[in-house]
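Okay, so here's the structure we're looking at.
Removed: one protein chain of the complex. Kept in place: all other protein chains.
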Amino acid sequence: MTEKQRIGIVGGTGYAGAELLRLLSAHPSAEVIAVTSRGDAGTPVAEAYPQLRGVIDLDFVEPSTDNLADCDIVFFATPHAAAMHDVPALLDAGKRVIDLSADFRLKDAQEWASWYGVEHVCPTLIERAVYGMPELNREEIAKADLVAAPGCYPTAVVLGFKPLVEAGLVDFGRLIADAKTGVSGAGKSLKPGFLFAEMQESFKAYGVAGHRHLPEIRQSLSAMAGTGVGLTFVPHLVPMIRGIHATLYAQLHSADCDLQSLYESAYADEPFVDVLPAGAMPETRHVRGANMCRMAVHRPGGGDTAVVLSVIDNLVKGAAGQAVQCFNLMIGADEACGLAVPGALP
Amino acid sequence: MTEKQRIGIVGGTGYAGAELLRLLSAHPSAEVIAVTSRGDAGTPVAEAYPQLRGVIDLDFVEPSTDNLADCDIVFFATPHAAAMHDVPALLDAGKRVIDLSADFRLKDAQEWASWYGVEHVCPTLIERAVYGMPELNREEIAKADLVAAPGCYPTAVVLGFKPLVEAGLVDFGRLIADAKTGVSGAGKSLKPGFLFAEMQESFKAYGVAGHRHLPEIRQSLSAMAGTGVGLTFVPHLVPMIRGIHATLYAQLHSADCDLQSLYESAYADEPFVDVLPAGAMPETRHVRGANMCRMAVHRPGGGDTAVVLSVIDNLVKGAAGQAVQCFNLMIGADEACGLAVPGALP
Amino acid sequence: MTEKQRIGIVGGTGYAGAELLRLLSAHPSAEVIAVTSRGDAGTPVAEAYPQLRGVIDLDFVEPSTDNLADCDIVFFATPHAAAMHDVPALLDAGKRVIDLSADFRLKDAQEWASWYGVEHVCPTLIERAVYGMPELNREEIAKADLVAAPGCYPTAVVLGFKPLVEAGLVDFGRLIADAKTGVSGAGKSLKPGFLFAEMQESFKAYGVAGHRHLPEIRQSLSAMAGTGVGLTFVPHLVPMIRGIHATLYAQLHSADCDLQSLYESAYADEPFVDVLPAGAMPETRHVRGANMCRMAVHRPGGGDTAVVLSVIDNLVKGAAGQAVQCFNLMIGADEACGLAVPGALP
Partner (left out) sequence: MTEKQRIGIVGGTGYAGAELLRLLSAHPSAEVIAVTSRGDAGTPVAEAYPQLRGVIDLDFVEPSTDNLADCDIVFFATPHAAAMHDVPALLDAGKRVIDLSADFRLKDAQEWASWYGVEHVCPTLIERAVYGMPELNREEIAKADLVAAPGCYPTAVVLGFKPLVEAGLVDFGRLIADAKTGVSGAGKSLKPGFLFAEMQESFKAYGVAGHRHLPEIRQSLSAMAGTGVGLTFVPHLVPMIRGIHATLYAQLHSADCDLQSLYESAYADEPFVDVLPAGAMPETRHVRGANMCRMAVHRPGGGDTAVVLSVIDNLVKGAAGQAVQCFNLMIGADEACGLAVPGALP
């Protein structure tokens, strides 16, 4: 068995941080030794997250380099524009970093600045960062010292389009991703729209004019396509906590193709992508709590429009679980280590 | 004031029936005198629907012609393939009929039979029936003695696409309707998938291979387009009771058009269609309990894809409310009579 | 018909304010002419509450005496400790006031100060204020110029206990009220515990050590009992928007009593209290959106413990609806005016 890695988590009070704690507490090669929080330093982690009483026996500490000095690997579960300030020193100190925030995902620092509204402070590290989607970059992740874990929408959308785009079967200029998310994707933000009384029994689109995950998705799909893709991306908010359902539309060059076989072979060896049988329709609860992307591919009426349904748990395969998957690759463990437990249903 | 109409409701135990009772109980020109139910005949209506205690003081009766003999107008809120058996005798007896079920919506009896799995028993009445969407057929509805009230999805989708299609601005062959509904659209069906424990905290697509509302939508859009349209329609189930959100995608012939003005003028005179200001995004709760379709039109990134967001309450503008709107037209009352009360929020 | 009253609403951005707007917009004797909001002055009311687009055509104004100068009656839907500052001047100006906040509910200014953490600024008005529960104080309300509309929990609990306590059938020292509420009772507070992701799929008690509605309930029950009552009150938070369910326990002096008759006769003439048939169990959805308290009384196992189940919509009979009921009494209108529309179910 791999030697135990000493783990630090920066930004442990958010939902992705809590999910990292849940997953890593049961991981045989991980020992969480430091969890930081600017606001809650000094209080027990299990006070913020009572489900961890008896499981995690640490107090939150201030997010300083000193407090992370004994760590082998540091996970960032911070809002955007935080990690980029602290990562350089950690890398210099020989630590490896897995960043769940957006700071190192976009390869173009200018584009990053335009979407996130602030200049990037270490653009040279962007090149060094490896995009942490194992289905795209498995080997690079294994060797990386800085991994940029993907956003939740990009995970569901990119995995869903990947076989179609790589096979060159569709019109790259007219991709549509109609995506729906549970509210935990927004983190623990104190905004009126995320109050129970404002969300329950309602459904809405948001960010139609432009969402930060759009350039991230476009970057991955364009790389696959070998050309810039045209993507319309409309996210929606579902009155539920967890889950993303992406409904993807693409125009086939020809109706003469076996999409089911295409998808099944594309993902035959992937431990965390599950192509459902023909005709099936995945539900977000089928992946709740699990590090898994389940998908189905349809061609309604036998026509030339491909419809892909792709579901993930935004906090697991869309965040903490995928980060642990990267961690496993980085330390040479079984990629599924600590990620095999199925989710609870109902 | 219009003389009071004596109203019968056939199939009063379902959700559309309950909603008719709610709306008609407060309508100054309506007096509900008979509510039928095969299973609950003899028991008080208010036992099935305790919110109506003190409001509706009737017992359910068997659905027979005799029990409807004193009615001026009969609403059907039955499952499909029921109304077609009883409507002919009622019309012969001089009653006017508003059918909320699917029986008289499709103009092609063969197509109807193929989607509903049974032969139509009075195909000649199909021609006579007027499709009850006032925004399409106001004058015909006023004179009709048989109105086929539209389905819930068709209401949201057809109203949403109408200005674009009528103006001929989009590629008719590539319309996409990604629609999401609360569960009450399925009625009170005792199917496992509609149990709370199976729906809560989950989201899924269904009917991707073909949904009965597809031909109904296609029929209306094709009539507007003057040619057969190509439509991909993917319905989804949201963990909420009421509400439909249709996200519509169409490819513009040119990016040089003012969609906001187009929509505002198209619906300037419609009492129950509300075009939101540019940039807005409607939420289903904004129409909960109300006979209203609110919509917004977007062109993400200023490109050539139009995105329309259209919301209704499936039981009101998508069923009972629209039926009452037709009723008002038929009796010469103000179209908004009994429909002006706003919904409750939160 | 009663002459139209010109209405002002102070604190119109909260949920009780929105519900007042919904109810008063359909009330034949009310015309809302001013809605105040410190934060949103200058913006349209219908922007904050899109369900009111086309119904309320006012902008929010600053909460000043000038802006309320033309009002006959002013409703306060403010947080506690606001109305007491503004009410004296309004009364002096000859306006009548219905305060939905807590400022004038407790008759003991010292007790008020100890629960609300601030001194009362106009204790002399406390005496003048009439507690606005028509089932207790109908005549006084009609003549009042200052009405203190009851809290939501007190409405459900006091109405539920009233027949038992007035008949002197129970041990006054051991009353238990186990109450459950939807989250809208907390208003639009931006607290983490009211986020969707923190409330959905969870249930909890809160305020076990002491809740502000405890002294208010105790005050009413003690007045009925003619002696101080002993009350244990435990509130709980249900993952739903609207509704209060109070489960009340009292120890009967004797098991030899007909509680069903007692309750039915106690409330025989009340338009907004509905005693269900023996054995029934009310659901909060049976009163959703309606100004109604439905209740049932049980004696499990035929023993000497009475169990009363009492439900209201916290925003209607527990707030805005009850305030409109008081308004009707104050202006000499039918008590049910504008309150007859049943709620929507499902």
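Residue numbering begins at 1 within each chain, and the chains themselves are lettered A, B and C in the order written.
The rule is simple: a contact is a pair of C-beta atoms (placed from the backbone, for glycine too) under 8 Å apart; a residue touches a chain by one contact, two chains touch by 3 or more.
Predicted, not measured: the structure shown is a model, and the values here were computed from it.
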- Query: Which one, A:Ala290, A:Leu309 or A:Met330, makes contact with the chain that was left out?
  - Reply: A:Ala290
- Message: So one chain is hidden, and I want to know which residue out of C:Thr43, C:Ser202 or C:Ser261 touches that hidden chain in the complete assembly.
- Response: C:Ser202
- Task: Could you tell me which of C:Asp59, C:Glu111, C:Asp145 or C:Glu283 touches the chain that is not displayed?
- Result: C:Glu283
- Query: Which of these, B:Ile7, B:Ile126, B:Ile141 or B:Ile241, touches the one chain of the complex that we don't see?
  - Reply: B:Ile241
- Message: List every residue of chain A that touches the chain not included in the displayed model.
- Response: 15, 18-19, 22, 25-26, 49-55, 184, 200-201, 241-242, 274, 276, 282-283, 285-290, 294, 315, 340-346
- It is residues of chain B that touch the chain not shown, namely 15, 182-184, 188, 190-192, 194-201, 239-241
- If you put the missing chain back, which residues of chain C would it touch? 174, 176, 178, 180, 182, 197-198, 200-206, 208-210, 230, 232-234, 236, 238-243, 245, 247, 249, 251, 279, 281-285, 288, 298, 300-301, 303, 305, 307, 309, 346
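The definition used in the following text is that only the chains that are shown with their structure count from here on.
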- Which chain's C-alpha centroid is most distant from that of chain C? A
- Centre-to-centre distance between chain C and chain A (centres being mean Cα positions), rounded to whole Å: 46
- Message: Based only on mean CA positions, could you tell me how far chain A sits from chain B in angstrom?
- Response: 39
- Per the C-alpha centroid definition, the whole-Å distance linking chain B and chain C comes out as 36
- Going by the touch rule set out above, which residues of chain B reach two or more other chains? 200-201, 241-242, 282-283, 285, 288, 346
